[in-house]
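Only one protein chain is missing; all other protein chains are in place.
Chain IDs A and B follow the sequence of writing; residue 1 opens each chain.
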Amino acid sequence: MNKELIELRVNGRTHEVAVEPSALLLDVLRQELGLTGSKRGCDDSSCGACTVLVDGVAMMSCALLAASCEGQEITTIEGVSEHGSLAAIQKAYGDWGGAQCGYCTPGFIMTVKSLLAENPDPSEAEVRDALSSNLCRCTGYNQMYEAIRSAVDAERKGIAFAK
Amino acid sequence: MSLPQFRLLRPRTLGEALDFLGKYSGHESAHTLPAQTSRGPDGRGRPSPHEHSRGRLSPQVPIQVIAGGTDLIPSMRQKLFEPEYVLDLRGIDEMRGIRPAADGGVAIGALTTLRAIETSAFLQQHYPVLTEAAATVASPVLRNMGTIGGNICLDTRCLWYNQSLTWRKGCGFCIKKDGDLCHVAPGGTKCWATFSGDTPPALLCLNAEIEIAGPSGARRIALHEFYTGLGDNYRKLQPNELVTRVFLPAALADYRGVYRKLRVRGSIDYPLAGVAVVVKRSNEHIDDARVGITAVNPAPVLVKGVREMVAGKALDETLAEAVGDLAAKTAKPLTTSALTPEYRREMIRVFTKRAVLAANN
Partner (left out) sequence: MTRVNGNFSIIGKPTAMVDAAEKTTGAGKYTDDFSVPGMLVGKILHSPYPHARIKRIDTSRAEKLEGVVAVAIGEDAPNPYGILPVGHDEHALALDKVRYVGDNVACVVAVSEAIAEKALELIDVEYEVLPAYFDPEESMKAETDLIHENKPHNLEKDYHHAFGDPEKGFAEADHIAEARFVSNEVTHAAMEPHSTLASFELDPHTGELGRLTVWSSTQVPYYLQHKLSLVLEMPMQQIRVIKPLVGGGFGGKSEVIPLEIIAAIAARTAKAPVKITYTREEVFWAHRGRPRTIIDLKTGVTNDGRITAVKARVVQDGGAYCSYGVVTILYSGALLGALYDIPNIQYDGYRVLTNKPACGAMRGHGTVNVRFAFESQLDELAAKIGIDSAELRQRNLLQPPCITVNGLRVQSYGLPECIEKTVERSGWKQRKGKLPKGRGLGIACSHYVSGAANSIIRSDMPHSTVNIKIDRDGGVVVYTGASEIGQGSDTMTAQIAAETLGCSLSRVRVIAADTDLTPIDIGSYSSRVTFMAGNATLRAADEVKKRIAAAAGKKMGCAAEDLIFRNDRVFSKNSTGSLSADALADKSVRPTQAEASVSGRVEGQILRGSLQQKRKEEGPKESMTFEEAVVAAIDFHGALTGTGSYAPPQDARGGKHKGAGVGPSPAYSYSAQVAEVSVDEDTGEVTVHKVWAAHDCGRALNPVSVEGQIIGSVWMGMGQALTEEMVWKDGMLMNPGLLEYRSPSSVESPAVEPIIVESVDPEGPFGAKECSEGSLAATIPAIANAIYDAVGVRLHECPFTPERVLAALRAKKNAKALNLTEGVDPTAPVSFREHGGALWFKGKGPERHAMDPARREAPAAGGAD
């Protein structure tokens, strides 16, 4: 099948890539753009390890055709670090044991990013509900809640400090 | 598992989408079935015992429509669909949106995400059974992608069908795809794959209608007419047609509604049984009540006789239980999914009773 040239905007940069029409966004990110932070964990779009933001909305890149995302703003885990340093949520995941093997972590962080963008101070029930899009096999999720809580607090303090 | 190779059609308008469908969905098209497709005596593809490489496929529609992609893409990986064209609706903005009608009803574009439905204040207020049902579909991220149209059109599911090509080869294929027998109800020629959408039972309770657009314009049908009750050809939709809108009538607005879903895991799962209930009360007695069930038949089903049973009566445990029994009788679960059929039928009974009581409160 002939490849077609598409323009993908990923993490604020525009890439021209030649893709097969059947190429998944996940595969293009990983194989064409070298952004291997998004992971493949299943084949039935159940695990969420490939979660990215599309126009700010969390979506699974294994269930999106790359060509279909032309014209949309894609954010991957590689686009989360801020100005060369860890974002609060990334630091907190490390400090609180939110990541063990780390394979599901990029997906979780994207899910949390989209949660916090919508709801900057979520209750524990809201956090639990949001995280239920992603599967983790190491942590039992508990330490992620602590990480998210501490990131929320850190952000809030950061904002207070800036004022 | 890679996707089959196809050409991607990306219309920007509904008109363009319908043009593509007209052009590429016809059987007379030069791009239709591969030449090697042969058909068994019953018109289905039949694998031969000695031919393991797949050359004998069920007749395929050469074009598949993709909206959210959350079901179609995994299915294409499993080679359940190997279309020549995929019509990608994601770029058609006009098919999105929740638009209250002047008469008090509402029209919902087929591409409206389940997330948008779940969080719509208007729907939460007037059609709570729909927002409840939408909120249980899969997981939050999948609801960001999945659409109401996709949930209505959702392919039926079965443990013997939703498997990889290699796996299905191991069991000799099945009636729904590439084979000629049913592993679930042996001896029969009917496919029992289960309809597993969460929102359609709620929509059935709400007397929803859908708009289907095709080459000769748009038509509007009651949702219950959309499903055939068969596991394989489960819906009445021509390859050159699209479901474009869902209408909820004003008459059913403000019915109390409850959706209960049986799942083993609190998220991600398809329903193993689902019950939608709407109730209208006046003073102490029930005016009207409707019960829709899902995931226990090849189609979502509206339970018959509920209104007759409860109208004019005050609801109590016994009456709720009777409604539950009625729903359980309607359910015909088979071993198409996890948990035993008996248990799933029993849960239709329990959930219906509970949902009726909850909706009445």
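Just so we're on the same page, a residue touches a chain if its C-beta (ideal position, glycine included) is under 8 Å from a C-beta of that chain, and two chains touch if they have at least 3 such contacts.
Only a predicted model underlies this, so the values are computations on that prediction, with no experimental measurement involved.
Visitor: What shown chains come into contact with the chain that's not displayed?
Guide: Taking every chain of the complex into account, the missing one touches A, B.
Visitor: Using the document's contact rule, name the residues of chain A that touch the chain not shown here.
Guide: 30-31, 35-44, 46-47, 49, 76-78, 80-81, 86, 89-91, 93-97, 99-106, 109, 128-129, 131-132, 134-144
Visitor: Pick out the residues on chain B that sit against the missing chain.
Guide: Residues 1-3, 5, 47-49, 52-54, 139, 159, 163-164, 166-167, 169-173, 179-187, 262, 264-270, 335, 337-340, 342-343, 346-347, 350-351, 354 of chain B touch the chain that is not shown.
The rule we apply is simple: only the chains that are shown with their structure count from here on.
Visitor: Please report how many Å separate the Cα centroid of chain A from that of chain B, as a whole number.
Guide: 29
Visitor: Which residues, counting only chain A, touch chain B once they are in their complex?
Guide: So the residues of chain A touching chain B come out as 1, 20-24, 43-46, 48, 51, 57-60, 62-65, 67-68, 111, 129-130, 132-135.
Visitor: Inside the complex, what are the residues of chain B that reach chain A?
Guide: Listed in rising order, the residues of chain B that touch chain A are 1-8, 10, 66, 68-70, 73-74, 77-78, 86, 88, 90-91, 139-142, 144-145, 164, 266-268.
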